[in-house]
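Structure record follows, encoded as structure tokens.
Apart from one protein chain that is not included, each protein chain of the complex appears where it belongs.
Right after this comes subunit A.
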Amino acid sequence: MYNRNSIVDAAYVNILGFSSIFNIGDSREILPKANVFAVQREAEVFYDNEGDFSKYDLFQLPIPRPIKSENVVTSYIHEKPFIRTKFVKIIAVSTSAVFHIGSTDLIDMEARVKHTRQLFRPSGALDPEEQSGED
């Protein structure tokens, strides 16, 4: 397939993080992947041995793909061979996201995020609602 040329005079990106891509120029395949185990704790406690991805199905199960039921024959007419942008400003690109200037054939991104919140109660202490006897 014949692709158009992308013309960007200036681009500004502030933050680029966590398996994300900023690409200038053409590419064939972009396949970023990110597994995130996000823990929010009531106090600043960090254990360096936690977060085994294999213990959660979320990081193991295959993602269902749409099934192609009909064969579509596409044809493109590019009346103008350029995509022009004067200025692009992006604050952040994160977690297997892509900012791409140029043409590509395939982009396949995958992000899996598991959130957990942990509130501190010393062992033996009851929840205030439980102590009041109300539902």
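Heads up, the rule we're going with is that a residue touches a chain if its C-beta (ideal position, glycine included) is under 8 Å from a C-beta of that chain, and two chains touch if they have at least 3 such contacts; residues count from 1.
Here, contacts and distances are computed from a predicted model.
> Which name from "Hydrogenase expression/formation protein HypD", "FAD/NAD(P)-binding oxidoreductase", "Sugar ABC transporter permease" or "Spore gernimation protein GerPD" does UniProt give the chain that's left off?
UniProt lists the chain that is not shown as "Spore gernimation protein GerPD".
> Touching residues of subunit A against the unshown chain: what are they?
Subunit A touches the missing chain through residues 1, 3-4, 6, 8, 20, 26, 32, 34, 37, 39, 41, 43, 45, 47, 49-52, 55-56, 58, 63, 65, 70-80, 82-123, 127.
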